[in-house]
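Of the protein chains in this complex, one is absent; all others appear in place.
What follows is subunit A.
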Amino acid sequence: MSSEHVTSAESYQGTTPVVPNEAEKPAGFSPSESADPTLDYTVAHGRAKAFYEHYERKDELQHQTHYCPGCGHGTVHKMLARAIDDLGVQDRTILVGPVGCSVFTYYYFDVGNVQAAHGRAPAVATAMKRSRPNSIVISYQGDGDLSAIGSAEILHAANRGENITVIFVNNAIYSMTGGQCAPTTLLGQKSTTTPDGRSAATEGYPLHVSELLSTLEAPVYIERVALGDNKQVAQASRAIKRALENQVRGLGFSLIEVLSPCPTIWKMTPVDAQRWVHDVMEKTFPLGVFCDRTKERTPQPHALESSAAPGTLPKAAPTLADIPGILGVAEENLPEGNAHAVVSEHDIDLQVRIAGFGGQGVLLLGEVLAEAGLDAGLEVSWLPSYGPEMRSGTSNCCVRIESETIDSPLVNSPNVLVAMNEPSLRKFDKSVRPGGWVIYNGDEFPANCARDDVHVLALPFTHLADELGDTRASNMVMLGALLEITGVLPQASIDAALRRLVKNPRWVELDERAMARGRELYKESLLGGVKCVPMAIQT
């Protein structure tokens, strides 16, 4: 094991002396101008306005954070709070907190606070920013949260280029749960779940989140910084402010990865832990800017309270009065009910099953029938078989057209079966009600399907459609025959339905000819001596 993989404080000897240097102090660490005289301790540094004065959401010790001495979170919190102050966005800021040591961000930040489920902060942040584009949304996450359980959420938020800022605090371990191995744990680093040190053979390699996300096209700014010494802290502070500023300018997704010490779990003194960040972590996770597209992107002011996908200009939302029209449910846009109401002395009870191969127009045939029924002032239902979009799949649907309220849309015993191919006939022929009809697309009816208690119209409808100029009209030829047989629906309703469902006038014309041909074929078959009774009378 090389020295860079050693983690215990006893064996680690730092090489870089950490000497506070006044010149290196970044903005945000200036001495306080007004210490609170009521407190029995001294405030060494000024409090950012984006922090609460007292941490009242904490149960006790409301003057201090819950973070351990030497923990990086306190430093990162302060840099983030300063950036919020400097950019003047405190009122607009929404901080989405993670699960992990920084679960209590809402104790400290005087901004809108939302606590998210483990790893899901980027998804939560996505929705908040999309719906409230004027807000400044920060997803604050640790390395277990972001790079393990939340790896999908961060990847896709970055890939969508959400205009959010992600602060990613990487301490190479699960700290809050007591020091288990994280995706970011260094090779050889001991944890409670890698007691002999992380091995590439069994735990894989440390995950390089910044490098990984930099391969995407959408992110605008990705930088890895560290808290290894004051110089690095200063750089981290600048990076965090820049990432936030990118969002304020509407540039897009920014992520700052911060290599951060965890003295408690690493079992080091705060000073050694800081040195370890500088001397060891950095070797696995090199610092630097991995992605910077700030100059390529056009700044977008998000002052408008309107929703828009990232990269598009916000549009003004329509008025409520416009909504029904947009949805196509405004009264004036709808077909007139009972447009061609049928008057019948008999109760109408038409139950149709239409079956065939996918692509034969099974569902459309049923839809035209149902639309026409509605136009004729009748009760209707249309129920498709649905399935995966697969080659040579079968398709069928049930249509009910009735005078009375339809109890169930299911059709167990149709009084008309439209079978567009032989497998469909064989599947459903037994279900047809005695006295009902089978309209079959085939030269001749298979002998072993023959029933003496149903009527049959078997014709090569596909071939007949070919003669009309398009095979695809065979469903409409069969519909024509069905309409002539049942005699329930007025032609005007069929015409209205067809025009609602078929937009191309060429197809409307062809379909009308096809239906007329279907009607003729049925009449011709009557002359040929086929026994039949129109359905409307049968009921």
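As a working rule, a residue touches a chain if its C-beta (ideal position, glycine included) is under 8 Å from a C-beta of that chain, and two chains touch if they have at least 3 such contacts; residues count from 1.
FYI, contacts and distances are computed from a predicted model.
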Answer for the undisplayed chain, UniProt naming, from "Putative DNA modification/repair radical SAM protein", "Sugar ABC transporter permease", "Cytochrome c oxidase subunit 1" or "Ketoisovalerate oxidoreductase subunit VorB", is "Ketoisovalerate oxidoreductase subunit VorB"
Where A:131, A:192 or A:215 are the choices, the one touching the absent chain is A:131
Cross-chain touch to the chain not pictured, restricted to A:85, A:153 or A:429, is A:153
Interface residues of subunit A toward the undisplayed chain are 57, 59, 90-94, 96, 103, 106, 110-117, 120, 123-128, 130-132, 134-137, 152-153, 155-156, 160, 306-307, 315-318, 320-321, 323-324, 326-329, 331, 334-337, 367, 370-371, 374, 379-384, 386-388, 406-410, 412
